[in-house]
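First the structure, which I've put down as structure tokens, then a few questions once you've had a look.
Selected chains only, in their assembly positions.
Read from first to last, the chains carry the letters A, B and C; within each, the first residue is number 1.
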Amino acid sequence: MDFATIIGFVAGLGLIFIAIVSRVGIGGFMLSFMDLPSIAITLGGTFAATMVNYSFHELVSVFAIAKNVFTQKDEDAIGIIDTVVSLTKKARTQSVLAIEQDIKALSNPFLRHGFSLVLANIDVETIRTELETEIIFLQERHKLGQEIFMTMGTFAPAFGMLGTIMGLIMMLAKLEDQSAIAGGMAVALLTTLYGALMANLIFLPVSGKLKRKSEDEVLIKEIIIEGIISMKNGDIPSIIESKLKAYLPPKKRERKIIKK
Amino acid sequence: MDFATIIGFVAGLGLIFIAIVSRVGIGGFMLSFMDLPSIAITLGGTFAATMVNYSFHELVSVFAIAKNVFTQKDEDAIGIIDTVVSLTKKARTQSVLAIEQDIKALSNPFLRHGFSLVLANIDVETIRTELETEIIFLQERHKLGQEIFMTMGTFAPAFGMLGTIMGLIMMLAKLEDQSAIAGGMAVALLTTLYGALMANLIFLPVSGKLKRKSEDEVLIKEIIIEGIISMKNGDIPSIIESKLKAYLPPKKRERKIIKK
Amino acid sequence: MDFATIIGFVAGLGLIFIAIVSRVGIGGFMLSFMDLPSIAITLGGTFAATMVNYSFHELVSVFAIAKNVFTQKDEDAIGIIDTVVSLTKKARTQSVLAIEQDIKALSNPFLRHGFSLVLANIDVETIRTELETEIIFLQERHKLGQEIFMTMGTFAPAFGMLGTIMGLIMMLAKLEDQSAIAGGMAVALLTTLYGALMANLIFLPVSGKLKRKSEDEVLIKEIIIEGIISMKNGDIPSIIESKLKAYLPPKKRERKIIKK
């Protein structure tokens, strides 16, 4: 679980809820801040514009990607490096075939697939191309997700503003008395509020988090590729470890170079 | 048909229509939200500025490109790959000339043109240049279309705002009584509403969809070029298939490499 | 003449004029929408800021460049290619010197200059450098023009807004009665209207059109360079034609490759 995302959502919405309820009570909140037509215009308009902008297939894939912002990848780079190094050691001391069972038991599918290519005795260049192509498609899929949320983060305030102008026109066109203006304007402003809230608490930060998650996932996969290529090339385990640790921030590596 | 585009337009306009009619009735909608001069200023101003910005020829070509957002290309990458592979097989088992009739029957004109170059025994470099030049011009034509819609998406809110200021000035300059202000302001705001709606439901998302469609079409054409070059170079069908499938996302390929 | 530019200007201004006159009459238009001090602030402020931003020399050159948006280049790429090919044929069948008179009669100065370098027997690399340098300076000159109009398109709404705030302050500071507020606000809003109109109907689209014209002119010049280099290198006319037509969109070329 990515608690930062959840706490962010809960804290953001909670703050606004409390700020309103503490001044106008729960009744006032329901009466003045919950308005279904306003939600329909802001959210519906945003989705409609997004649907024109993308294909069904792309929109559906967004939901699959969006759930990533709530999950935390278990695998860390250090664990991956340890796995690669220990498997390499075993393959050298025994034989490549000796690690076949270990590979089948690996939980990371990309690592498992990479090693299976080594077992199948595919040449280095083909392995690299095959695995790097997978990263490229992963990046494009992730980038599409970020882009769609970014787009929704642009459309939401626009439709919020649009809803407010619609409300203002309706209010002004059938103007009766001063107090009606104020009440009508309160309703009209709701869509702007919804649009700003959706964009700034959901769409834009989710797009940002997807970008960060994508970078993390790609880094792990790049370490895996480097490790598998290095193993296939017959590098000794300590060299592999040193090569892979160069992908980590200096603090996370134990320096061993000088002691060597 | 690209149903996402159509549903997006219908849902977006429908939502706004219903939101208005449910509050002020169909009569109020016609009276307060349909105003021909306001449409003329917003849309006319947008087209006028776009005309200054581009040439007649470019503007006309936009309509040809715009209809793409409603159509769905039948051909998918898998089908193209199958066609290339089966034609290569036939050419190898029989002769290059044996596939002449099949080529004439191909529905994809780019594929047909590519194979006709192979039949005409043109050298590889000339084929590549000829076909890639076609992609480059396609991309530029598509990019122009995206750019024009993007430009219209920038001008529409500007002329909407301009219309509102014009309306405000007229209203304020001949001010008589309070209710007249409100009514005049309602009319003045209409152009801002039209401008925001045109930009956010039509011009900007259409520009976005043109970009996505262009990427899909270019990918198909790149697969075709790679296939034709590969065939001309005498690669065996299984190698061609493997090369072309590298253009697909991993899920769409059946992995055959390990079983080999 | 570039009719798109002219029609764009006329249609844009005409629409706004008609929209105003149809509601407040020609008298109301002159009274409420024509205000010399407002024009002075918006246009004057824009020019003053532009003058700080650029040098006199650059500003003067803008007027020379700006008139390009009204003119349509006669020469099209096809005509240029035909000229190069026919001159090459004549030079091959007769002699390079035989085309000396034809070259002097060429209307395109860049083409004339290029051929004169060939006649003077300058080596290929010097010709290429000389002609490409000319394109680079042309592009920079054009880019400066686009940039200046873009800058004016940014300053105009800013000074329009500034004029409105000035007007509001004057109005609010000597406030007397309700109707005076409205009238003063109408005048104050005029500069915003002027700024938005100048930016969106003139400065920004003119900047855009200059960009498109520049691209067209550079393409023609690149075709000329390629043709002259190709001729100097002794390519046969049909090869030259095929090379130069690769610069054209596929529809404009007649395909001759397969028939060959």
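The rule we apply is simple: a contact is a pair of C-beta atoms (placed from the backbone, for glycine too) under 8 Å apart; a residue touches a chain by one contact, two chains touch by 3 or more.
Just so it is clear, the structure is predicted and the values come from calculations on it, not from any experiment.
Complete-complex copy count for the single protein sequence, taken from this structure file and not limited to the 3 chains in place, is 5.
As a convention for this text, only the chains that are shown with their structure count from here on.
Chain contacts here run in a simple line, from one end chain through to the other with no loop closing. Residue numbering shows that chain A and chain B use the same positions for less than half of their mutual interface.
With centres set at the average Cα position, the gap from chain A to chain C is 44 Å. Centre-to-centre, using mean CA coordinates, chain A is 27 Å away from chain B. Residue ranges of chain B in contact with chain C, taken from their complex: 37, 40-41, 44-45, 47-56, 58-59, 116-117, 120, 122, 126, 129-130, 133-134, 137, 141, 151, 155, 158-159, 161-163, 165-166, 168-170, 172-175, 181. On the side of chain B, the complex with chain A involves touching residues 2-5, 7-9, 11-12, 15-16, 19-20, 22-24, 28, 31-33, 69, 179, 182-183, 185-186, 189-190, 192-193, 196-197, 199-202, 204-206, 208-209, 212, 246, 249-250, 257-258, 260.
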